[in-house]
Structure formats: C-alpha cells, structure tokens
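A single protein chain has been removed from this complex, and every other one stays in its place.
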Amino acid sequence: MFVNQFLILAAVLFCIGVYGVIARKNAVLVLMSIELILNSVNINLLAFSMRNGSLDGHTFALYIIAIAAAEVGVGLAMVLLMYRNRRSIDLDELSEMKG
Amino acid sequence: MFAEATEVALKSGWFLEHAWVVPVIPALSFFLIIFFGKRMPKKGSEFGVASMLGSLVFAGGAAYQWIQRVNGAPEGAFVSPVVKTWTWWQNSGISFGIGQHVDGLTVAILLVVAFISTLVQIYSLEYLRGDRRYTHFFASLTLFSAGMLNMVVAENMIQLILGWEIMGLCSFLLIGHWWEEGANSRAALKAFFTTRTGDIGLLTGTAILFFSANEWTTKTLGVSGFSIRGLSSWALSGDPGHAAITMGAIALFIAAIGKSGQFPLHTWLPDAMAGPTPVSSLLHSSTMVVAGVFLVARLYPVFFKGMDILGGSANFIVVIGGITIVIAALLAFVQTDIKKVLAYSTVSQLGYMMMGLGAGAWLPAVFHIFTHAFFKACLFLGAGSISHSSSHHSFEMKKDMGGLRKFMPITFGTWIISTLALCGVFPFSGFFSKDEIIDNVGHNGYNVFMYVGLAGAFLTAAYMTRATYLTFFGQPRGASAGEHHEEESHDSHAAHDDHADHGHDAHDSHDAHASQGPHESGWLITVPLIILATLALSSGFLNALPFGEKFENFKKWVEPSAEVVNPTGIAYVVGGVGEARIASETPTDSTVEEGEAHSETPMAPTASGEDTYSSESGHSKSPCGTETPEQGVCAAPQLNHAPFKWSKAGMSMLIVLAGFLLSLFVCIQLYEKKNKKFVGLTERNKVLGFGYKLLVNKYYLDVLYEKIIVRSIAHPISAAVYWFNQKVLDGVINGAGTTAKGIAGWVYRNIDQRVVDGAVNGTGSVAQGAGSALRPVQSGKVNQYGALLFGAAAIGALVLVIVNT
Partner (left out) sequence: MFASEVLVAQNIGFAILATIMVIGALRVVTTSNVVHAALWLVVVLAGAAAQYILLAAEFVAITQVLVYIGAVMVLFLFGTMLTRARIGAESDLNNKNWFFGIPVALALFVAMAIALDSGFGSQKMPADAAVATTQEISDQIFGPYLLPFWALSFVLLAAVVGAIVLARRD
C-alpha cells in the first residue's frame, strides 16, 4: 500500500465536495457536499496516523466526526428556518448580506 | 566552591499555605451574587462585602505568617516563597499549572487589594443606593477583586494572564456601568481596546519567554517555563540569549504600558472616570492600574537583564516612566473635572513607580504602590463624597464646587491629609515612598531622571493645591452653593445625574440634597474615608528610612535577598505544610569570607546611624544580576539602596513647598480676580457713577483695580492696568503656572488629540476605503463566496507548488 493512494483518494473527494459547494443551489445538497469534504479530511488524518504510527490522527478524526454532527444539526435547523420563512431553500435567493 | 548548605526549616503556617483561598472567596461570591443576588434582602451586596472581609482576614493571616517566616529566618538569607502548584490542564505533553507563589511582594499587594476592596464595597453601599444595576455592580466589583487577587498570587504566567484579563473585562463592565449615556460606553470601549492593545505584548512576551526558558527551567528547577519562580531564576542564570530576553521584556513592558496608563497609551485612564466613583477609586487609581507595575516588579529579574537596568545608560522603562510623570502632571493643570485631575495624578504617580523600577529602585517603587493605594483611594472617595452630597452629582470644580470645607469637615480633613501624602510632605506616607524613589534614581546614576522626579514633585504640589483651592476654598458656586438650577443642571450634567434616575425613589432624595444644600456624607462614606486617611498618614512608617533600621520593616519583609541558592534548596512545595526549606550558602565569590558575607546581607544592615547606613558594601558581594553564578541560582538581582540624607529630603521638601505657595498665590490671583471682575461688571451696569464704594471686598487689591477700571473707562488706562494685571502680575509671579498650563494645553491638543487620536482615526479611514473598494465582491451569494475562497486557495497553492519545484 502506498501512502499516496489514500491521499489522492482524499484529494479527489475533497475536490468533488468543493465542486458541490460551488455548483449546488439547494442548501441541503450544499451541506452534503460539506460532509464529503470533512470525510476526505478524515481519510487524510487516518492515513498519516498509520504512516507515522501515532494515534493522534484517530483522536482528531473522532473530534471531526463529532463536529460534523453538530454542524449538520445546526445547518439543518437553519435550512428549516429558511424554508419556513420563504418557502424555498435556494441559496441564491439569500442575498441580504450584499454589501 | 559551594559552602556547606545550612538548611534551616522556615516557618510556615496555615494561612500562608492556603493563600490561594484569598482569590477563591470573591470568585465564589461572584457566582452567588449573580445567581441569588437579586433575591437577597440587600440585593447581593452582602455577599460582596462579606467575601471581601473574608479575603481580608485570609490576606492578613498570610501577611502575619509571612512576617513570622522572615523573622524566623537567618538574617540575610533568602526566604523562599511558599509555592504550590497543581495541574490545571494539559495538552499534548505541556501541562499548565495553577497555584500560588507567595512572597513578600505577594502578601503586601494582597493585603492592599483586599483592604481597599473592602472599604470601597462598604462605600458603594451608600453611593450606589437605588441604582438600577446595583446587583450587577457588586458582582462585577467582586469578580474584579477575584481577578486581581488571582493575578497577585499567580504561580505562573498563564494564571497571571487569567487574572489580568478578568480585570480587563471587569474594568470594561464597570466603566460602562451607566451605559445608557453614550459617552460612558464609548469610554468603556476605549479603555478596553487600549488595554487590549497592550495585552498583545503580554501574550507575545509570555510565549517568547516560555520557549526560551522552558528547557533550562525544566532541567534546573523542574518547573515549566511559565513559572514565575523559574523565569526569575532563568533570567539571572546566564542561560538566556540577549535577543530573547530583551524581546520578551519589551513585549511584557508594552502590556504594562497599556494597563498602567504609561505615556503613549495613557489616554484611556482619564476617560475611564466615566465609571462610578468607587470604581475609579478601586480600579483606576489604587489596584488595577498598578497591575502593570506589579508585573514589572514580579518578573523583575527578567526586566533587569532584558532592559539592562543599572547598566549605566537610560533604558526603556525609566524613559517611559519619566515622560509619563511630566506629561500627566502638566495635563492635570487644564482639567476642570476633579476626577480627571486625580486621574492624571494617578498616571503621573504610576510614572514614578515605573521610573523607580527602571532605575533599579525596586523597593521604593513597590512601597509606592502600597502607600499610593491608600491616599489615592481616599482622594477619589473624597471626590465621590463631594459629588454625592454637595454638588448635585457634578464633578466640575469651577462650576459646582468651592467653599466646601465648611460644609464637609470630614471630607475636607481626609482630603487634605491625602493631598499632603500625595505631594510627599514629610511625615505623611508619600514622603517615605516617593522621595525614596527620587533619591534612589539619583543614587543609581540616573541624574536626569532624578530632576524629572523633582519637577514632578513640584507640579504635583501645584496642581493639587489648585484642585484643593477650587474645591474647598473660595465661594460656593453652582450646585454646591445650594442653587437648584433644575433645568440646566439636568441637561448639562446629564451624565452624572443620570444614574439618579435609575432608582425609583433615589431621584427624590437627590433633589432633597440639592434643596438642603451641601452637607457631610453619611457614615458609610465617611468611615472608609477616615480609615484611608489614617493609613495615608501612618503607612509610611512601615519603611521610614529617616528613623533608622528599626523602621525599615517593609524592606525586611518584602525585598527578596539576592543570595545565590542551591536549585534544589529552592523550596518548591507541592502540597504539604512546613516542608519549605532554605539553603543559605554564602556567595560563590571566593574572595569573600563567609562570615562577612553573612553579616552584611541586605536584610540586616549592621551599620547604625542614618548617614552611615549603607548596605552597598555587603550588597556588592552578591554576584546576582551582574555576573553569572557558577553554581546555584539567583532569585533576585542585587540592588543598591541610597542612604538617607536630611539634606536631600530637605531640598525636595523645599521644592514641594515652593509648589504649594506658588500655586496658592496663582489660585488666589486668578479665581478671586475673576470673581471681582464679575462683581465689577454688575457694578458698572447697575450704578456706573456711584455706589462702587459698596463694593466692600476683603481683598484690597481687587477693590483697587475695580475702582480704577470703573472710574476710567478710557481704554489706555484700563488696558494698561489689565495688561499689567494679566501679563506682569500673573505672568511674572506665576510664570511657571501659566507656562505649565500652556505646555499642557499644547500637549493635550497636539500630541494627545492629534497624534494619538489621529493614528487611530487614520487606521479607521484606511479600513473604510479598503472596505468600499472591495464591496462589489460581497454579492451576498454564498456559492460565490465559496468559489472565491476555494479558487483563491487553489491559485495560491499552485503558485506555491510552481515556486517550490
């Protein structure tokens, strides 16, 4: 097993996630793309953990899973609120922050 | 080379071992006030006062047992601090401790902080009665005390930063206590941001010192690089590189500049007077603002080596201190708000402390913290007493005060005592600390700064005389004259009156104040004043140099000995009582006999007689501070002490007296004359030809001028007399005064307002321009933001890859 095979896989997933974040309009799909990005980071952490023979990567992978759960909870609550207020979860309609 | 280490068990005691309880009591009390305060009969203030009394008892016990410990030790031996540490938290191998580091400096400041906090809380019971946020006020005040006490007992830098930041937060909350007024919340923000600017230095300096010192301290002393104990010894060990310790010391000193209102960052302190007067008294005069000075005193070896103190040339600390003294004292002349006069006075006195520390006068500077706290707190509480009871919540000396000595005898008496102490008049406490600073600064070779200090003493005497004159002498004016200028008063002094409206019934009682005229405050206010004035009078005798060594207790108890000690002998007690041991060896210098070194150690001056008393001969033997000890470690640098001379003290007394007299004369000329001109005007309007004989004034000169002016409306004569009056009399006689006022005004207008504020505003407008240029990018669409973010990251990464390959 090469180290790079895991890292390249993670890079591919990361870039697909980035594409999703940029291309998708639906808020739920954007959240899913963010999950892809977070998972690619986890693969990276565990790959390096194995390469270096240290357990630090495992610890942080677990922390990232917990953070991701919190992020999805809050994110979906916001999507719900958005839907309730404007009957749509399209992100391009949310431009009140325009400077 | 090590002489045999004679291990002597040092005394310890329960209070000394448990000094960490002192900050814990108010911290717990804070939570009690927050959660249960509103339901208590006294709205939570009882928790505050009780916790401060508890802290005071514990601090007093610790101080007593520390004195026992010092007295029980062999003379001149290094009395090791009582250090305890527990693991607070740890992260990937580095553990951060929390604990206590109790030595003479700690117990002295603990005692002062607990004592002043107690008195100020008692005072606040009356002063803030009926306030809308009464409970929150006491909560913040108690939390502040917890933070300060925690900083003082801190065992390491992380704990010190914790207390430091708690104080910053409480300062913000308390300055903005009446935040409904825009000026108050602006002042709170200004104070917070200015001190935060300095705090960057604290974090940077701590990091620099940690990474430089950690290896040495872990190896030699077995403590982390955050430990105050470890850092002090490390600084004197010869291990630190020049750049590391210098950068660390400068960074830490920037933090001290911010917190202690030293020259470039002093602007927040006078604005901080927007807070309630007890806050000004506790935080912004006697305790919080000395945190910066305390930091320098606490880590003195670091600054000693980093700044090359006693190295023969002027260093950063002494220059900043000297500038601050003069700048602030000059500014005090142009203020009409009594609290602002005191605020600038505080800045100036902090400059004295810094200058003393920068010039190697550690002990006088620390002693000045001690005495200054009492008399400055008393002055502020006195100002609060005046505004509370006599001037209808105004602090304007010219508009609303005057002649109050008849109505407020207790406030007047305590004010006078504290003023004399502040000016450094002989038997009062300020003399024994401030004069010592000036004397030692000169003794250590910083002659220029000695003259700066003497000039500062002159200015201090002059502006305090002016403030005292305007407040307590002359005719009552404005609110203190019993005028019930309802509308104007409420409009023009809304900031000060406002809090009267917070309470329901307080408003009525304040109107009653105004209608019944000025009067003495209640006992909750006068008793703290009397106690503080007593201490302002007497606390100087703790270290009264002129009366011989028997009176030098403060020095004996507080100043650490500069002995070389065995690293293992430094008692680093983890739990357990009475394990502290000391190792008192003789210095490693082989030319010194053991006996001689012992008998002439700094704690025990052997020479008798005031002139011959000099510990230099004994001191110069200790290698600490000047050279690297071959074995063992040092805990404090070797310092000199100037012998007391009546001639030098007499000279500074003469300067202070000159300041008094000159300022008094100027005041009478200026303010009485103005008074008479006013009378003259009405005279002209009313009678014009007759009746000026009715102008019976006790000032003969005034009547004479008035006659001449009224009689000869002809321009040349009146102009000539006016010119003579203005230029010759005022100009010549009080030349110093007017020049000072002019310089002060110029400094205020140009440096304070333009340079300092201009820099701040400039940053703002740059940010604004950049903001409007970048505004089109902010489309409000999240996806576009994402595309920009990742696109920029991709481009950046590609550039890095291309550059590196």
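General observations
Going in written order, the chains are labelled A and B, and every chain counts its residues from 1.
Simple rule for what comes next: a contact is a pair of C-beta atoms (placed from the backbone, for glycine too) under 8 Å apart; a residue touches a chain by one contact, two chains touch by 3 or more.
From a predicted model like this one, the values you see are computed outputs, not experimental measurements.
Within the entire complex, contacts from the absent chain reach the displayed chains A, B.
Considering the whole complex, the residue from B:A243, B:L661 or B:A794 that touches the absent chain is B:A794.
One chain of the complex is left out; on chain B, the residues touching it are 89-93, 783-784, 787, 790-791, 793-795, 797-798, 800-801, 805. Within chain A, the residues in touch with the undisplayed chain are 1-9, 11-26, 28-29, 31-33, 35-36, 39, 42-43, 46-47, 49-51, 53, 55-56, 58-59, 61-63, 65-74, 76-81, 83-84, 89-92.
Just so we're on the same page, only the chains that are shown with their structure count from here on.
Averaged C-alpha coordinates give centres for chain A and chain B that are 52 Å from one another.
On the side of chain A, the complex with chain B involves touching residues 18, 21-25, 30, 56, 91-92, 94-99. Of all residues in chain B, those touching chain A in their complex are 92, 774-783, 786-787, 790.
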